[in-house]
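The complex is shown incomplete by one protein chain, all other protein chains being positioned as in the whole.
Labels run A, B, C, D and E following the written order; every chain starts at residue 1.
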Amino acid sequence: MAKILNSTVKNIPWQEKPASCTDPVWRYTENPIIDRSFVKDANSIFNSAVVPYKDGFAGVFRMDDVTREQYLVTGFSDDGIHWKLNDEKIFGGYDPRLCEIDGVYYLSWVCHTVCGTSIGIATTTDFESWERYEDAVLPVSRNGVLFPRKVNGEYMLFTRPCDKGHTPYGEIFLSHSKDLTYWGKHRFVIRPEMNWEMTKVGAGPTPIETDEGWLCFYHGVLTSCNGFTYSMGAMITDKNEPWKVLHRADRYLLSPREIYEFVGDVPNVCFPCAALADSETGRIAIYYGGADTVVGLAFTTVDETINYIKEHDLIK
Amino acid sequence: MAKILNSTVKNIPWQEKPASCTDPVWRYTENPIIDRSFVKDANSIFNSAVVPYKDGFAGVFRMDDVTREQYLVTGFSDDGIHWKLNDEKIFGGYDPRLCEIDGVYYLSWVCHTVCGTSIGIATTTDFESWERYEDAVLPVSRNGVLFPRKVNGEYMLFTRPCDKGHTPYGEIFLSHSKDLTYWGKHRFVIRPEMNWEMTKVGAGPTPIETDEGWLCFYHGVLTSCNGFTYSMGAMITDKNEPWKVLHRADRYLLSPREIYEFVGDVPNVCFPCAALADSETGRIAIYYGGADTVVGLAFTTVDETINYIKEHDLIK
Amino acid sequence: MAKILNSTVKNIPWQEKPASCTDPVWRYTENPIIDRSFVKDANSIFNSAVVPYKDGFAGVFRMDDVTREQYLVTGFSDDGIHWKLNDEKIFGGYDPRLCEIDGVYYLSWVCHTVCGTSIGIATTTDFESWERYEDAVLPVSRNGVLFPRKVNGEYMLFTRPCDKGHTPYGEIFLSHSKDLTYWGKHRFVIRPEMNWEMTKVGAGPTPIETDEGWLCFYHGVLTSCNGFTYSMGAMITDKNEPWKVLHRADRYLLSPREIYEFVGDVPNVCFPCAALADSETGRIAIYYGGADTVVGLAFTTVDETINYIKEHDLIK
Amino acid sequence: MAKILNSTVKNIPWQEKPASCTDPVWRYTENPIIDRSFVKDANSIFNSAVVPYKDGFAGVFRMDDVTREQYLVTGFSDDGIHWKLNDEKIFGGYDPRLCEIDGVYYLSWVCHTVCGTSIGIATTTDFESWERYEDAVLPVSRNGVLFPRKVNGEYMLFTRPCDKGHTPYGEIFLSHSKDLTYWGKHRFVIRPEMNWEMTKVGAGPTPIETDEGWLCFYHGVLTSCNGFTYSMGAMITDKNEPWKVLHRADRYLLSPREIYEFVGDVPNVCFPCAALADSETGRIAIYYGGADTVVGLAFTTVDETINYIKEHDLIK
Amino acid sequence: MAKILNSTVKNIPWQEKPASCTDPVWRYTENPIIDRSFVKDANSIFNSAVVPYKDGFAGVFRMDDVTREQYLVTGFSDDGIHWKLNDEKIFGGYDPRLCEIDGVYYLSWVCHTVCGTSIGIATTTDFESWERYEDAVLPVSRNGVLFPRKVNGEYMLFTRPCDKGHTPYGEIFLSHSKDLTYWGKHRFVIRPEMNWEMTKVGAGPTPIETDEGWLCFYHGVLTSCNGFTYSMGAMITDKNEPWKVLHRADRYLLSPREIYEFVGDVPNVCFPCAALADSETGRIAIYYGGADTVVGLAFTTVDETINYIKEHDLIK
Partner (left out) sequence: MAKILNSTVKNIPWQEKPASCTDPVWRYTENPIIDRSFVKDANSIFNSAVVPYKDGFAGVFRMDDVTREQYLVTGFSDDGIHWKLNDEKIFGGYDPRLCEIDGVYYLSWVCHTVCGTSIGIATTTDFESWERYEDAVLPVSRNGVLFPRKVNGEYMLFTRPCDKGHTPYGEIFLSHSKDLTYWGKHRFVIRPEMNWEMTKVGAGPTPIETDEGWLCFYHGVLTSCNGFTYSMGAMITDKNEPWKVLHRADRYLLSPREIYEFVGDVPNVCFPCAALADSETGRIAIYYGGADTVVGLAFTTVDETINYIKEHDLIK
């Protein structure tokens, strides 16, 4: 029995797995849980981050407005399913991730610079006032994901270097920092290996610590004759050297099958950006973007996922 | 209170704005109003033009047949909503626009030449016999839109020069003519400025004269990793120098949200080609193509639209 | 009255043409007949081949699994509509075609080599044990389709040479062989002529012998700004020199119109891979892939189709 | 014996054809005649226009300066070979052509607009003061070449519509104008037919009137795996309907063979922009750019050229 | 000491290796030996094939004429260095190879079809009358090279499948035939491995039989920011299974260094198409195209080359 470490979320959103389901991850039946109607002048809300906060949950949401400019807004929820979002834009940019380290909430996201995107980093304790740090990396990069604790005394950041367009390649790297300002020791983590992720891969939710190592969901992209398809994969990396991959599923765990994933501003996208994990029950709730238009919710357990990864292991 | 000038359409198609709607433009609830079943051997009917005609309405419709060749056909309607279309093809080409000047109906459309498309121009008084003029411009050009009256004694034509393929750029220009045959004084009007239109822009319906200037709807194109998304924007240009933009919305007024706009031969397209405007009520009815497959109808008022443009004005 | 030769399928799947339908081919009302749920770990099942077998039907199905690798699996049906598929993968590759020659079943498909795809060929008498031949052609080629009998003592194979990606061109060729191992006398058959097939064409189901010649369904691809659209066309080739086209419809006979053709892993695809034909009734049942996700079924008669081809004949 | 009409240039630059030469056009032995040293801060001087002026010659020269911005400068010569150029920039833009109509000198060139290049038009009588007209066409266009007299009372202009980059296509059109401001009746002239010009063609020097029609030199572009190769071809068009091609050589008359044509800022370019023609001797002197770096001079006679065109005629 | 088998060419062209040369292959000091002046109306002559014939040598030469269409012409020489070429075109197409089998001369070349290039095959005994066979393969293919004898009773043909343009990939395959008409058993031979050949590889001269196996020169292509660079590599394949590579040099043996290789219609090309080999002396004379413009000659010995391959062996 695999165990989640250092993460207790008593009121984690949850639905039991349907009897008919043979997949390791199952969707919330009332998906999508968030759409454009949640924020004034929104074109779409998707690819968003949540964390436990006080007795409920707080989140930072990607909101593209009707100019199609990308912004981040905050939101709060008691149950992680029903959300109230604020209209106020906290930052420009997109695809936020959130984690808590020692009572402080760390936000990383794809921020705009004069020369392509970088990884913005900011902290808050109340989701109202934010302290912004130096951008972590040289442009162009996306999918910057912090680890939820220091490892060997250093912050750890996943990134995905890319080019200025709809980049046709992409690998995950891990960088180290003692102070969130200077970054170094850039380690290669993974690159595309299987068909479902053949164009590129990028880190997803904040890694989940387990007794087997860091459980990392990520996205992979396949290019069909009609464009990109985004699916979700998973791997387990070493606890102390988290760029070393111990296990990695050769197949996706979530891929577009529902109408809100197939149809929308960008057809055929499942893009995970956040996951809640409860150590007591082993439950995991994954928040993902559908078709670059809405937010969906999916469930699994640490046991199901880790068994599935090991059963279909690409490593060895 | 903004006023429409020189255009009275007593029986303009109309639905009141739904109470829940906070957008400046709202869709007809029975959309789409026209689909392929309206013409024999049609693959799709979309991107079409209508004008008031006698006691009702006449239209010229883009009909792609099952060879996927593009043609124009005519149609008539009493109420602007329920249409009867003719099977007979009047011209090859696509994306027609119509306007009436002094009792004569002027048709402009994207016509084929041996070296890419040009802007065809023809006139009729009865929608049965047509007089064809010289093509207005050198290929390659699309989105040729005539003004509904001469300005300073000259015909005015919007165009959108392009290349031979799915052009990745596009600006709107305005050309002058004294005789519909020789064109000159080509003036730059707009180019892409905002994300939602970043790939290209092109003129839409025949401009609507108002006391604030020419109200011009146009389309803008965004390129996602899965292709183009077409939305509708709006601007107001100077009454006497109609290439000078006085106001321009920084955001779209209509963008794909319904299944008949998201799904079809070309996913994610709202493409406006015609608008009726009634000076007494201030009502505007916009005809637009959905997913390059069907014709939809949307409504606004001159007041709503002009206020919206000024409220979100890109100019200064 | 056109006649089907050498093919009796008494229990051919069938639905009468709806009264309202004016098209030459009509869809099965319960489409899709096969989806991913039919095989464990399947991502999608589509572009598949069937033949009459014993008192019912056997098939070889393209099954992309959740790694998005392509495989072939077998299946059986009593009525050609309700199928039971096996989980066991018989070959890697995709887009199978099947035909029977003298009691032996010949499978051709797109097989992978170290340098792009080739045409794999294998035979069986029981759909359990298979004998594999040399790959028929140099890579890169797809859409290899065998004729259901030797012509002038030689096997006939349609192919569609291509490049290593989502090839932007494609013509159908016919090659000869005395022994299924050495191939020669490569004859050009058709290339794109009409808009609906302007990007490329490729052979579809096993040709159907008729008294007018070989009835060949094929697919054609149009490129919109949002990618490829696959439709089905038809032609009749000479009985003894089957690379000579006698008649060819200038228009498609089937093109994406239903949600399961518009929406899925690859939007806007109708891709025919098999057809059953019954000489007594003249009925034809066509199996085709929908949106690279599911299997659909459509019907016509030899008379309808041949009349339609001749009525809209591209040849002279 | 073909005759040049309406053009007497007694002191036309000239060298006799070398005995060993079997080509219809031969190079000046002291080529290049102009290089960057002729103008301060020049990076290169090429693709330039000359006309007889007073007792000698005047010219407008493309001068790219060391910012690599393109400008036009004037120059004068007694013999058409030895030139003195001015440092003063008269216009921005490139690839000028010059002709004289009724004592006025007409300059057309590729001018920059906010949205790609157009055809600038200006006149002078002294090569010091210039009157600029409206740009003739909508962008994007290049290679605008005026005829040296009105035909049927209208100015005639060759153009070559294109896209914003290194356009991979290109045809020559002819437009009409009564006033140099409004242009219409756009007639297709030629497109690529032979390998040496397969990528695109564009008009070259001002057409030369002969008793056989308008003798028009033009450039054609072939794309090798290492880029474009520019060569010079020739055709004869109808005197009164100059868009109708009577004869056209199937082969180039000048193509890169010398080091100053093979090597330079753009390797492998012969780009003709001007030609002097003397009716008494039948001599023709052609000015052309070499490798987008220098100006070269080549010679032929009206007889040689017209015979060569007819001997290798693409028309019929 | 490696030995050449089955090939005696007493009067093989030859120059001793210069003392200063440390390369395995050295150029003829009077290069180029053939240029455009050798054939009337030639634009360039290069990439050509030669064989010993009677007391001297015969050749088939690629001649691009001034329309830039490609043709083959014949030529003869007493010493293999000084050639006399015929103006008469024997076939359309390019890049010929020649070999002699049992007194018959076999020509293979890149021939044009309606759908891209194939491999033409023809035979002669006198270089005047030719018998043409079926094209060997489906288009698109280039670099078809026959072995100079049957192996295990079958003809052997190297090919290089490609696409319709300046193909960005390319591997060498070997096909078998009993009769020169039907081809099968297509075997993969090599693909790009090293930087100098990273874009593609293609077979070069007719393989030379040695006691170590078949000595095969081939070309490899590197893509710089300014296009393709063609160099010559070498490998040794198994005598009886000639698709099995025993040794292969990790580096080129000849690459553009001379002005006639750097500068011309296609800069930076050394393209070998023929090699003479003399068993008594071990001498090898290689004919190669320079810059797609001229024919050059280079020398080596079987010993030098085989030692060099083994010394820098990519295999193991």
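By definition in this document, a residue touches a chain if its C-beta (ideal position, glycine included) is under 8 Å from a C-beta of that chain, and two chains touch if they have at least 3 such contacts.
Quick caveat, the model's predicted, so the values are computed rather than measured.
Note on the chain not shown: across the whole complex it touches A, D, E. Among A:Ser108, A:Thr124 or A:Ser141, the one in contact with the hidden chain is A:Ser141.
For the chain left out of this panel, the touching residue among D:Lys54, D:His82, D:Arg132 or D:His166 is D:His166.
For the options D:Ile45, D:Val263 or D:Ala277, the residue in contact with the chain missing from this view is D:Val263.
Checked against the full complex, the candidates A:Tyr71, A:Phe147 or A:Phe173 give a single residue touching the omitted chain, namely A:Phe173.
In the complete complex, the hidden chain is touched by one of D:Asn226, D:Ser255 or D:Thr300, namely D:Asn226.
For chain E, the residues touching the absent chain in the complete assembly are 22, 194-196, 198, 222, 224-227, 229, 250-252, 255-256, 259, 262-263, 267-268. Where chain D meets the chain that is not shown, the touching residues are 40-41, 43, 65-69, 166, 226-228, 263-268, 292.
Panel shows chain A; residues 113-116, 118, 134-141, 159, 161-164, 167, 169, 171, 173, 175-178, 181-186, 188, 191 of it touch the chain omitted from the view.
Definition applied: only the chains that are shown with their structure count from here on.
Of all chains in the assembly, those touching chain A and also chain E are C. Ranked by how far their CA centres sit from the centre of chain D, the chains are topped by A. For the pair chain A and chain C, the fraction of shared interface numbers is less than half, so the two copies use mostly different residues to meet.
When the C-beta contacts at A-B and at B-D are tallied, the pair with the greater total is B-D.
Chain centres here are Cα means. That of chain B falls 41 Å from that of chain D. For chain B, residues touching at least two other chains, in rising order: 226-227, 263, 267-268. Pairwise, the chains that make contact are A-B, A-C, B-C, B-D, C-E, D-E.
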